[in-house]
Structure formats: C-alpha cells, structure tokens
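Our next item is chain A:
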Amino acid sequence: MSTTSPAQALLLAAVLFATGMLGVLARRNLLLMLMSIEIMLNAAALAFIAAGARWHAPQGQVMFLMILSLAAAEAAIGLAIILRLHAAGRPTLDADTGNRLKG
Partner candidate 1 sequence: MTPLPAGLPPCLPILGGGIALLMLCIAWRRSEARAILVALATLLLAFASLWRPALPWPGGPAATLLVPDGWFTYIAGLILLSSAATVIMAWRGTGTQADEFYLLLLLGTLGALVMAGSADMVALFLGLETLSLSLLGLIAWHRTQPTADEAAIKYLVLSGLSSAILLFGLALSYATTGSLRFAAPVPTGPDGPAIPLAATALILTGLFFKLSAVPFHTWLPDVMEGAPTPVAAFIAVVSKIALFAALARYFAGADLAHPGTATAELAIVAVLSMLGGNLLALGQTNLKRLLAGSSIAHVGYLLLALLSPGPFGLASAAFYLAAYSIATTGAFAAIRGADLSDIAGWRGMFRRRPALALAMAIMLVSLAGIPPAVGFFAKTYIVIAGVSAQRIVLLGALIAGSIIGLYYYLNIVRAMMESAPEDHHPARTLPAHAALIAALAIVTLAAGIFPETLVRQTRALLPPAPAHDILYGERT
Partner candidate 2 sequence: MIALPALVLLPAIGGLAAWLSGQGDRPTHLPWWVAIATIILQTVLLLVVTLTAGFGTGPWLGHFSIPWIPALGIAARMDMDGLSLVLLWLTTLLSFPCVILSARDIGERPGLFLLLVLTTIAGVDGVFLATDLFLFFFFWELMLVPMYVLILRWGHEDRRRAAIKFFLFTQGSGLLMLVAILGLVILHWRSTGTLTFDYFALADTVLTPATAMALMLGFFIAFAVKLPVVPLHVWLPDTHTQAPTAGSVLLAGILLKTGGYGLIRFVVLLFPDAAARFTPVALALGVAGILYGAWLSLAQDDMKRLIAYSSVSHLGFVLLGVFSGSPMGMRGAVVQMVAHGLSTGALFVIAGSLQDRLHTRDMRRMGGLWQALPHLSSVALFFAIASLGLPGMGNFVGEFLVLLATWRISPPTAILGAAGLVLSAVYSLTMIGRAFLGPPATGPDPDHAGPDFGVRQMTVLGLTMALLLVLGTYPQPILDLSLPAGPHATQPEAGRP
C-alpha cells in the first residue's frame, strides 16, 4: 500500500476531467453526455479531496459533499427533462437532431 501524493491525485483528476470533457464533446447521446458531465464533476471533487489532503483542512471534503449533492440534483433534473422529452414524442436521445432553437 503506497500513499498517493496530492500531486498524483491532482493529475488523476485532470485526466478524469479531460476524459469527461471529451465525452461531452464526442457523445451524441444525451444520457451519455450527462454521464460525462458527472465524470467531470467527480474529477473536480477528487481534486478538492486531493487539495484538502495537501492542506490537511476539512474544506476539501466539504466541497466534495456539496459537489456530490449537486451532481445528484443535476442528474435528477436532467433525467426528468429527458423523460419529458421522451414523453413529448422525441424519438431518440440524439442531441444533434431535432433542434429548433438556433440561428
């Protein structure tokens, strides 16, 4: 069992963050996009944990908890809206189709 240093954790968080961002950009499915955003949020949360560990302070963990609750709330609302989209008769979850608001 080796302890990871905060710097390594930050690096991991950055990698996770980039992965999530790529996911948002690359995926067309709304659900997957939401999931990618969750990954990014979690990357941020991880970074807070790492930073908190560096300063031996509780704020990092406070922020982690808050991010978790935010992610939950966002997922809830997001899923609700997607459900409503589906109920309104949208055939797919493809984010690239059926856009009316543009220009």
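By definition in this document, contacts are C-beta pairs under 8 Å (C-beta built on N, C-alpha and C of every residue); 3 or more make two chains touch, one makes a residue touch a chain; residues count from 1.
Basis for inclusion: all candidates are chains of the complex that A comes from, given by their letters.
Predicted model only: the values in this text are computed from it and were never measured.
Shown alone here is chain A; of the other chains of the complex, listed as 1 or 2, the one that touches it is 1. Chain A contributes residues 6, 10, 13, 17, 20-21, 24, 30, 33-34, 37, 40-41, 43-45, 47-48, 50-52, 54-55, 57, 59-60, 62-63, 66-67, 70, 73-74, 77-78, 81-82, 84-85, 88, 90, 95, 98-103 to its touches with candidate 1 in the complex.
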